[in-house]
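Quick one: structure below, then a few questions.
What follows is part of the complex, with its chains left where they were.
Order of writing sets the labels: A, B, C and D. Residues in every chain begin at 1.
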Amino acid sequence: MEKSKVQPLADRILIEPLEAEEKTAGGIVIPDTAKEKQQKGKVISVGKGRVNDEGKVTPLEVKVGDHVLFGRYSGTEVKVGGTECLIVKEDDILAIIK
Amino acid sequence: MEKSKVQPLADRILIEPLEAEEKTAGGIVIPDTAKEKQQKGKVISVGKGRVNDEGKVTPLEVKVGDHVLFGRYSGTEVKVGGTECLIVKEDDILAIIK
Amino acid sequence: MEKSKVQPLADRILIEPLEAEEKTAGGIVIPDTAKEKQQKGKVISVGKGRVNDEGKVTPLEVKVGDHVLFGRYSGTEVKVGGTECLIVKEDDILAIIK
Amino acid sequence: MEKSKVQPLADRILIEPLEAEEKTAGGIVIPDTAKEKQQKGKVISVGKGRVNDEGKVTPLEVKVGDHVLFGRYSGTEVKVGGTECLIVKEDDILAIIK
């Protein structure tokens, strides 16, 4: 099964974690205590948006291909195409890296 | 009693767990620590939708026959037709597998 | 006092638990760890519906006579007419058995 | 001070507990573990209704004189006219006994 076949629901996002750029000068470096859980990732697919209790959908701010920072310990791990990915809610995304 | 006779209420969904495709290259593989609780399933029947406090119904995004990923430890186990199924809320569904 | 004399309030439902059909092939079988608390029941009476904070009433989806599945540990036990029944909120009802 | 002089606020209700009809065949019998806290009572007085955050009042479903079932451990005990009564919110009332 391919990554593009996983369609997250509502305000959920499928993320492929990126390697921590631990030695890059000027790059984002994950603090030492966070090595075991990635904080930077690439967005593989996104849900259609947050649904309020009247059925109104608000599209997500995050888009496919975005590089994002997300809280450690966020989301649920799933293995897709041999890679350990994460499904998180958009609210767990801290920032987009432009 | 047959599976089709279980009609979940509101935003609930009846799911029949699928075997973890543990050795399939490129397939979804449940992480080791999740073996005892399935994460992938097939939707057997769905409720009419989420009801807000004014009585307005929002139909569910998930449909009968969909293959879905859901959080471990979600929902309530029920045995239907000899199979151990789960009734979960749609909010516990992480993604649809297209 | 008869069962029909107990009128649940708002979104509450009076349920008479049904015997677990433990050996019926193809029937719903309560998992072993749930034997001590029934999960299947018959609806005896229902409240007028959920009331929102503006006084608007949304009638319940469950009707008198329905057979329902409900979460173990839901509701409050009351003995009515010599039978141990349960009063649960509709939100604790998982599914209707058609 | 007389019972009728206690005017509960908003969605609160003053209840005088009734004796558990422990031996009545066909009557409501409080389960053994609930003997120390009454579950059946008579409504002495009621508040004007639930007030939402815009000031709108929704009158209560329960009326003075009703016999009601309420959750054990609900409410606050007060002694009125030598009797130990309870003040509970209407949401703690499970059912009216017709």
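One rule holds for everything that comes next: a contact is a pair of C-beta atoms (placed from the backbone, for glycine too) under 8 Å apart; a residue touches a chain by one contact, two chains touch by 3 or more.
Everything numeric here is computed off the predicted structure, so don't read it as measured data.
This structure file shows 4 copies of a single chain, while the whole complex it describes contains 7 copies.
By our rule, only the chains that are shown with their structure count from here on.
Separating the centre of chain C from that of chain D, both taken as means of CA atoms, is a distance of 23 Å. Distance between chain A and chain C, defined via averaged C-alpha coordinates, is recorded as 41 Å. With touch defined as above, residues shared between interfaces to two or more other chains in chain C number as follows: 53. Per the touch definition, chain D reaches chain C in the complex via residues 24-31, 39, 50, 52-53, 56, 58-59, 61-62, 69, 71-72, 90-91, 93-98.
Interface residues of chain B facing chain C in the complex, by the touch rule stated above, are 1-2, 5-10, 12, 14, 48, 51, 53-55, 76-82, 84, 87.
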